[in-house]
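Pasting a structure below so you can have a look.
The complex is shown incomplete by one protein chain, all other protein chains being positioned as in the whole.
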Amino acid sequence: MPETSQYQVAKSTRASNIALVVLVVVIAILVVAPAFVSRSLLQDLFFVLTMVVLAQCWNLLAGYGGLVSIGQQAYVGLGAYAGFGFAILLGMNPLVAILAAGVIGALLSVPTAYVVFRLQGAYFAIGTWVAAEVYRLLFAQWKALGGGTGTSLPPDVARSIWGVGWVREVFDVKSSAARDIISYWVALLLAVIVVGAIYAFLRTRNGLALSAIRDNPDAAESIGVDTSRAKLAVYIFAATGAALAGALIYFQKASITPQSAFSVIDWTAFVLFIVVIGGIGTLEGPIIGALILFALQNWFADYGTWYLMALGALAIAVMLVAPKGIWGWVQARYDYSIFPTRRRLIGPDTPVPDYTQPVQEAKAPAPVGVSGAELPNEVTTMFDIETDVLIIGSGPAGGASAALLSSYGIPNIMIEKYGWLANTPRAHITNQRTMEVLRELGIEEEAKEKSVPQELMGNNVFCTSLAGEEIGRLLTWGNHPSRKADYDLASPCRICDIPQTLLEPIIVGKAMETGTVTRFKTEYVSHMQDSDGVVATVRDRVADQTYRIRAKYMIGADGARSIITEQLGLPMEGEMGLEGSMNIEFTADLSNFVAHRPSVLYWIFQPGSNIGGIGAGVIRMVRPWNKWLSIYGYDVKDGPPDLTGQEAADIVRGLIGDQDIDVTVTKLSYWTVNNMVASSYSKGRVFCMGDAVHRHPPTNGLGSNTSIQDAYNLCWKLKLVLEGKADDSLLDTYDEERQPVGRQIVTRANKSIQDYAPIFETLGLLQPGSPDDIKRRMDARKEPTVEADARRKALNKYFRQKSYEFNCHGVEMGQRYASRAIVPDGTPEPEYMRDRELYYHATTWPGARIPHVWLDVDQDKVSTLDLVGRGRFVLLTGVSGAGWVEAAARAGAETEVDVHTYQIGPGCEVNDTFGDWAMQSEVSDSGCVLVRPDGHVGWRAQSLSAEPTADLTRVMQTILGRT
Amino acid sequence: MSLLATHDLTAFYGDFQALYGINAHVDEGETVAIVGANGAGKSTLLAAITGRRRAPPEMIEFDGRPIGGMRPAEIMALGVALVPEGRQLFQSLSVEENLLVGNYGRKVRGPWTLEKVYSLFPILKERRNQDSSSLSGGQQQMVALGRALMSNPRLLLCDEISLGLAPAVIKDIYNAIADIRAEGASVVIVEQNISQALAVSDRILCLLEGRVTLSGRPGALTRGQIGMAYFGG
Partner (left out) sequence: MFVLDTLIQGILLGGLYALFATGLSLIFGIMRLVNLAHGDFMIIGAFAVLVLVEALGLPIVFAAALAGVAMFVLGYALQRLLLNRTLGKDILPPLLVTFGLSIILQNGMLETFSADTRRLSLGPLSEASIPLGGGLAAGVVPVLTFASAVLVILFLNWLFYRTETGRAFRATSDNPEVAQLMGIDNNRIFSLAMALALVVVAIAGLYLGARATFDPLIGPSRLIFAFEAVIIGGLGSFWGTLIGGIILGLAQTIGAQVSPEWQTLSGHVVFLIVLVLRPRGLFPRSVD
């Protein structure tokens, strides 16, 4: 069993623990301070505490959120005015009014954010200032609170503050002094809450993400939605804090004017200087800064303007000389932190942690180099980042791996060379098996919402141009009535069309939501392996910095131009660059041409459209019915033609057959038809998947689907091995099970291209000639002659042949695995009753995917597929299968791998209302079917055996590779 | 004396060492190809030569004077020009303005003028007033090359000029390189594409993980040697 992690992540330090004790003591002293300090010192402390609150809020905004605002006075003023309004006009007790003012600040910050968030960077800063000015001018209109000249707090309101009487008695002071004490306590409470809340937030995943975003704004941009949500949250929090502080400050001052309450100098300039001088981006900095400002104020405030000038100069000097402020300087020098929010990595051999020294990495065992390189001697420092699984590439394979691993609770990091996910539609056909994986991940509905449904996919048209003659049509993707039933019966999910540009964000979004750390603009450089992990060197392309990630396993999903497969030296069969092809993305309203025959694909047979490419010219629907993509070939010997947008638009118009139609070409990319598969998918601790190991044309629409199935096959195995529940050898079965599938689909997709040639031949498009000649040859099939009839029959046959591309249900759904992780039950493989490529054959024979039938749980329709998966082994049995249920519990205890059980039948939790399971299970009522986490049958038994526990334990041990 | 020489040039990114004591030189009128895989240190080397990464003065010498640590603009003024990776044209400038920027503040006279660049790439003359962003990838590369030539450099550095271009266009660009060599400038070509580099260079330098693993005349090296030097192992 592999050792558990040699490294541990530490957020606290011994120094920080000591500091925590000191902190508690300090707070306790501050609480009782009114008993022994003078009133004027108390007032000073009040000032310091409110400034700490404002500074912490601004620090969160600017230092962590990257939102440099110079308009926080908006919320101080708002809070102050709201507080006065609630207390004076509504008669609220001031302590309640402060809370209400905080709510007002929070509420108004949302519409304000709506406006100012439209500006970025420095412009955001000034925008917030304008917003504050608007609030100031508006409040100057509020006549009930004195308009432009402001107002004072009536004495009866001031007296009404709760607790004044009690404080007077206890401390034996006048009521004005009692008010000061209460204000001071509220300020102390507010400061502790704000600092505590920010500290707690920064230690959460979101907080750490925010820090990461601050350090890498480009990545922030590319992460998009989530960042803006985090930023909005930070903005609202800071607004609320400022409004609370504002209300408190002005209740203490007991008078208000718009000029002072919305003063940019008092509530932003000072605050900004506090944070910058103390140390931006730290929690300690604002506190130190507030104390320094207080000291300066006390000593030098009498110098008036000179004091302010000096303060400005000091802030400039700090920014230029020590941009991280005083605390930043302390931290860099002494590596000391009271509020540690960053995570540190501590190695196993690290001596009793000496926190003043950088952490050293333990001596790595002699590397068993796979990519050739050894750990360079110079590298003795720690690895920059550590995780369980490192995923290279965020396409369908990488993204699905990340989402699946995260759903299993396995820590993983995904890096992506570019700044965002797919930028071209690429893959689109999303078959039922893939939808089943999305269903398990909980994103089936989201994907469906963005997809074009099965009904609109299937009028596969063969024509001379979209506006020209239609030569034939094939109902595809299970839309022919005779095939519809096959598709519906096979799965709880429907096939659909969703371009990669829309699918990837859903998958990666799910992954990141559930724990994947994704680093965009980060490029894989190289890796080395040793006996307990992989160290990858990656380059942050934003900062142009190289760092290392240590993982226990690495997934190479870096696409058809994979560097990883090359570095691993995986043996590749076949050829790249067989044909040249280009994707022309364009927008055009083609609804006139397609309304009566909606489809995702229109195949164009014109002279020349057979050259290169994928057999014929294609117009592919990207979004109905105005976004499209044309696939057109070029002779690979000449290289890509370097077309201008105009020339590309002409190609598109030719395929549409309308020279006048409005076509806007949005993107042009060149690619080649490949026919290559890796004969082995993995080496050591690195597993390759997706286009990195199977490279083929888009015909049959299998690329993305197969990539996701690669991930679905590997990830549960990684999980079990990482948890120490399965032997490393389980991982070998990834290659055994998936490589044959890769070989099958690469062959299938390339064969589908060749199937177009006879159509061109039969239509007479291959011989040269004038347009009239060609027209004559094409029309030859319309004559009432025997020869023409033969042509018609031939064409019909060739079009029907295309079902091998477009209705290839058996290839889509019918994989049966054979490996050490499949335990035979002694029965022979069931025969294929129909064509094995075109038709899916449901069976529970070990190695096959569990057949789908609808079952009934508490009157909910539930698929067999819904019972299995989610990283678990599941045993399905019948009413007489109680023996298996008990055996599963015992085998689970024995192997430490839980086997969930369901009895299916009347009276059981799961009812076989339709009786389909009885027909489909292929085992008797007392038999069982053991399903692996990827939905494939691992073993089955026809009936209850003599020693079910022993049998099941043996089977599980075999699957887990522990025999 | 060499026009350009590096002496035990090292470079670090934080604690990651990118270059380990590179000794390289380019003679007057010579064309040197620097090849190596992704991450081998090629770009770091170019960044150091062009001043985008600071290096100790004595580690890099141009025309006999130490240039390490000088600012890019100063190094360029000495007669070095770079065709940057990814072309990096000025998007809001027209084709002709892009070319003219290449000649910014230059007093040096030399073979390359606007007319001469246009005769090398006639298509650019046709498009002289268009936005540079409206050009095809190959045409943009021609502008980038022309822009560098406009400064009449003694040393022309070309960073991955074939990246992302169609084979036919790459051929055109490399034909132009031959013409440029004929005018006497020294050329350094940084390439991932080995065969391209072999065809035009007098000498080849192979980098692997920050070290020179191979150097010599293309004719004297076998594919196997280069492959070993390129990928290691």
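We just call them A and B in the order they show up, numbering each chain from 1.
Everything below uses one rule, namely that contacts are C-beta pairs under 8 Å (C-beta built on N, C-alpha and C of every residue); 3 or more make two chains touch, one makes a residue touch a chain.
Values in this document were obtained by computation on a predicted structure and should not be read as measured data.
Although one chain is not drawn, the whole complex shows that of A:L89, A:A144, A:A313 or A:A332 it is A:A313 that touches it.
When the full complex is taken into account, the listed residue touching the unshown chain is A:A62, out of A:A19, A:A62 or A:I759. Note that of A:L30, A:L119 or A:A950, the residue touching the chain absent from this view is A:L119. The chain not shown here is touched by just one of A:L23, A:L99, A:V130 or A:A757, and that residue is A:V130.
From the options B:K42, B:R147, B:R181 or B:R203, the residue with contact to the chain not on display is B:R147.
For subunit B, the residues touching the absent chain in the complete assembly are 50, 52, 71-73, 76-77, 81-82, 84, 88, 90-93, 97, 100-102, 104-106, 133, 147, 151. Although one chain is not displayed, its contacts with subunit A can still be listed: residues 62, 68, 70, 114-115, 118-119, 121-123, 125-127, 129-131, 133-134, 137-138, 140-141, 148, 217, 264-265, 269, 272-273, 276, 280, 304-306, 308-309, 311-313, 315-316, 319-320, 323.
Here is the rule we go by: only the chains that are shown with their structure count from here on.
Chain centres here are Cα averages; for subunit A and subunit B they lie 39 Å apart.
Those residues of subunit B that touch subunit A in the shared complex are 13-18, 37-39, 136-138, 165-169, 209, 231-233.
Those residues of subunit A lying in contact with subunit B across their complex are 372-373, 376, 378-379, 381, 523, 525-526, 537, 539, 544-548, 563, 566-567, 638-644, 670.
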